[in-house]
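Just one protein chain is left out here, and the rest sit where they should.
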Amino acid sequence: MALGLGLIGTGFMGKAHALAYRAAGAVFGDLPDVSLEVLCDTPAERAQSMARQFGFARSTDRWHDLIGDPAVDIVSITTPNALHREMALAALAAGKHVHCEKPLALTLEQAEEMETAARAAGVRTIVGYNYIHNPAVSHARKLIADGMIGRPVHYRGWVDEDYQADPELPWTWRAKRSEAGLGTLGDLGCHLVSMAHVLMGQVSSLIADIQIIHETRPLPGASGRAPVENEDTASAIVRFESGAQGTLCTSRSAWGRKNKLDWEVHGTKGMISFSQERLNELQFYVNDGPRAEQGFRTILTGPEHAPYGMFCPAPGHQLGFGDLKTIEVAAFLRAIAGGQDVFPDFTDALGIERVIHAIDISAREGRRITL
Amino acid sequence: MALGLGLIGTGFMGKAHALAYRAAGAVFGDLPDVSLEVLCDTPAERAQSMARQFGFARSTDRWHDLIGDPAVDIVSITTPNALHREMALAALAAGKHVHCEKPLALTLEQAEEMETAARAAGVRTIVGYNYIHNPAVSHARKLIADGMIGRPVHYRGWVDEDYQADPELPWTWRAKRSEAGLGTLGDLGCHLVSMAHVLMGQVSSLIADIQIIHETRPLPGASGRAPVENEDTASAIVRFESGAQGTLCTSRSAWGRKNKLDWEVHGTKGMISFSQERLNELQFYVNDGPRAEQGFRTILTGPEHAPYGMFCPAPGHQLGFGDLKTIEVAAFLRAIAGGQDVFPDFTDALGIERVIHAIDISAREGRRITL
Amino acid sequence: MALGLGLIGTGFMGKAHALAYRAAGAVFGDLPDVSLEVLCDTPAERAQSMARQFGFARSTDRWHDLIGDPAVDIVSITTPNALHREMALAALAAGKHVHCEKPLALTLEQAEEMETAARAAGVRTIVGYNYIHNPAVSHARKLIADGMIGRPVHYRGWVDEDYQADPELPWTWRAKRSEAGLGTLGDLGCHLVSMAHVLMGQVSSLIADIQIIHETRPLPGASGRAPVENEDTASAIVRFESGAQGTLCTSRSAWGRKNKLDWEVHGTKGMISFSQERLNELQFYVNDGPRAEQGFRTILTGPEHAPYGMFCPAPGHQLGFGDLKTIEVAAFLRAIAGGQDVFPDFTDALGIERVIHAIDISAREGRRITL
Partner (left out) sequence: MALGLGLIGTGFMGKAHALAYRAAGAVFGDLPDVSLEVLCDTPAERAQSMARQFGFARSTDRWHDLIGDPAVDIVSITTPNALHREMALAALAAGKHVHCEKPLALTLEQAEEMETAARAAGVRTIVGYNYIHNPAVSHARKLIADGMIGRPVHYRGWVDEDYQADPELPWTWRAKRSEAGLGTLGDLGCHLVSMAHVLMGQVSSLIADIQIIHETRPLPGASGRAPVENEDTASAIVRFESGAQGTLCTSRSAWGRKNKLDWEVHGTKGMISFSQERLNELQFYVNDGPRAEQGFRTILTGPEHAPYGMFCPAPGHQLGFGDLKTIEVAAFLRAIAGGQDVFPDFTDALGIERVIHAIDISAREGRRITL
């Protein structure tokens, strides 16, 4: 029996999910079958035309119907942030597996409620932090686990983009705390923290500061400007449970940065660094052999870096953003079939959201937050 | 009525075709429907299991049956080079559209025969030089066409890999001229020349040299070594019809190069350069504005560079190798639906193969070859 | 009348000063003459042989004699950190201009005493933060001052090296707070902060954390290990007087980093970034012109970036570390000749040291420090 997919949303992430669920089975030979059952969006016409384009059997403009559909086993939620909570809770209550786009929710309280519901429901959940599924990142984790850089002692992580860099960009709901929640921390913070968690383990405490760069924005179609209520940048100095330290920094107003999710892991024997804008490359330095020949190696991902080889048997041919999503979907489908947890489920995601909100609280209250 | 696809081969390129034909319609909303009808490979069991994985309706181990299948409108050929000719001729004879992997054929005579048959058949053909479908390359072409770098006057192209760099790699059919045809020119030369053609126009004449680096290779499972009959490197100095000059160089024995299809177009006002190992980036220099602020710009592809936006609306998120194949498939499907030619059809490919063979002939005969 | 130079120390920085004072007049045509009068080091034989190599007229192993020498107008201090204070105070008391290597002193109290003495002495002083004299940095300052990137709103600075990365490096005086003062903050912090100051203006407050990675080191020539008392890494989140925010991070235990003094200035219209390991390049992004052609420009320094042209009239030929020292010396000689202040004199340096020590205090006391 194929697993039935119900997908809510047809925007950036909706399309990414549709493409990934279509591709996963053909890329990986070992996955349970998936049938694309229901696509939901508004208005109904859009849902219908996108269902045809994406290859879904049916469409609807009522997400409750999708969740209630008996052919739907997996509910994929790719709607605006403010809707994640209600949809996820309904899907969990209906006993469906839930694939939720990031961030989990607008507030920490909502995230906690969702995590509790997920644990109670006994289904599989996953949150769409897809960058951690990059074979380059997986290989970095392996290098670290194998002791290739010694003990990891320091970490630096960044996520910078420029989608809010222009001072004259009109005011939108994104600037309003009650609708969008946090600013750059809400949009990009989950990538910042999830990457730190998979590479370094849990954050135990932190100090932080935040900044609103553009204090007002022009109201669209009107004279006057409205205030921006959430942060453009956030910076934290963190301590990890392992004893390592590091910094986590993010900006949504960093001109020229398009998807600069960068990090470096400092170890006692070497270093690994990475830039998402060159997602098929790892920089790897190890204190080994003659000093005169040491240097950072640019490792180009290839079939030695699983599961790259499932996409292409030749090295250096490059995976793309969509391929990372396909790997995420494959991991989720395997977890559903096997009945085990997958990283990051709602519990993992809650841990990540706690760090994000701790950054916000530390910045506002001027004190160290212990997690 | 959907277009029926018959795909021959399930290796590197077979899988790439299957994934691309599955994805194209969902990525692009404007394509004719495609149904995955028949998959052919040997043995039959492999064909059957891959058909299931890739989502084909039927499978066979007899390619003649696939070509004869009335539900098949498009025949996709991804078999070893020596089989391209026979399969393509049969498919053309049956009135099928043909999607043939590169190179077109082992010899120039075969390529000419295939091109003649394609013109006679009145169907659409395309050859899988997928790198030219990269939005970065398309944008470079637009910059050149718009005069942004002035008149293009000089060109440098390279395609380097290292799959034959190891001297102790066992001897295979790839080393035999009668089975594999040319060496690096046969494997990589079409990328070298097709890229030059789309960026600079036709090559009019050239001088060249070739080199066998590893003159023998160990026979697998035997004592002794067998000769390598085809070239490891090829280098040409070309003149274009436009009056421009340039160099074309390729090696299959270049350690560390995984897919280094690089090029630079020198213009009278600026320069554009590119490296396939960073396929989402263009380097663009223009002599404009204060000299103190001039420099090569790293342009990261994004939604401004069509059709990137069909995959992802956010810049810097990176397309992968598979996505380029999807763009190629989309171009072919549009050509079939519209009845117009698509680049590179068998006629374009023949022009490209002529340059490749001219490099070989010039090197062997020590004289300038005019095309 | 030529200005007489007395140089104390013949190590890394001693040689760098000697070479720079030898070169400056020949590079720049507009400087006062300098005569290399006295070189001081111990033992006397070393002083004598290095004086001959560097071209000094006389040598001594008694620095008091050098300072008291009537032919000496400028005293250059390149000795270990713990000696800076005493020598500088003596030179100032003798009415000599003082060129002191960084850091100014071991403690903030010492730095304050030196600054007071310098102001009282009415002579010219400079501290050797030579990286800020790079034409690339000067050009960045010009771009910022000209509004090319709008209002500078965020800053990130790093200085990483790996000279203390090896866990098995023997214990030295560098690990002892009473002899070496701070750890990475003492060695590298002045570059971190001086660069931030010249690009962004004064830091007004900060929060910070520090870390000792290697808690003990093996005692040389003995069994057992001794404790490391000063920090391997330091991280700060700063607010500038301008309202901008940012982070300052440094490590002396970052494998693979040799001189990674990097920074990025985020502005409301663009961004500039820089890496000292490629000291002849600026990365410059401006939100101007079509989005499809935007990207970071790699500006290679050349004669348009003064005073590069005094070294070489052709762009892209590269200045080196020694050339930056020559520019520093030229700035100092001009200040002496003109009677005006030069950046960074002891007063500027004290401001920089205050930030360094504030980082240390914030980390130890767990509170925001306002400067």
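Order of writing sets the chain letters: A, B and C. Residues in each chain are counted from 1.
To be clear about the criterion, a residue touches a chain if its C-beta (ideal position, glycine included) is under 8 Å from a C-beta of that chain, and two chains touch if they have at least 3 such contacts.
Worth saying up front: this structure is predicted, and the values here are computed from it rather than measured.
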Residue among B:Ser59, B:Asn230, B:Ser253 or B:Thr298 touching the omitted chain: B:Ser253
Chain not shown: contacting residue from A:Leu19, A:Ala105, A:Val265 or A:Leu300: A:Leu300
Among C:Leu279, C:Ala292, C:Val355 or C:Ile369, the residue in touch with the chain that has been omitted: C:Leu279
Residue among C:Gly147, C:Gly289 or C:Gly320 that touches the chain left out of view: C:Gly320
Sole residue of B:Gln211, B:Ser242 or B:Ser275 that reaches the chain not shown, by the stated touch rule: B:Gln211
Footprint left on chain C by the chain that the document does not show: 11-12, 15-16, 18-19, 22-23, 25-27, 29, 49, 53-55, 161, 163, 257-260, 276-280, 300, 302, 311-323
Touch list for chain A against the chain that is not drawn: 139, 143, 148, 282, 284, 290-300, 302, 304-305
Chain B, residues in touch with the chain not shown (by the definition above): 149-150, 153-154, 156, 165-167, 207-209, 211, 213-214, 233, 235-237, 239, 245-247, 249, 251, 253-257, 266-271, 285-287, 294-296, 366, 368
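What we mean here is this: only the chains that are shown with their structure count from here on.
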Fraction-based call for chain C against chain A, same above half, different below: same
Most distant chain from chain B by Cα centroid: C
Centroid distance [mean C-alpha coordinates] between chain C and chain B, Å: 53
Mean-CA-position distance for chain C and chain A (Å): 41
For chain C, residues contacting two or more additional chains: 294-296
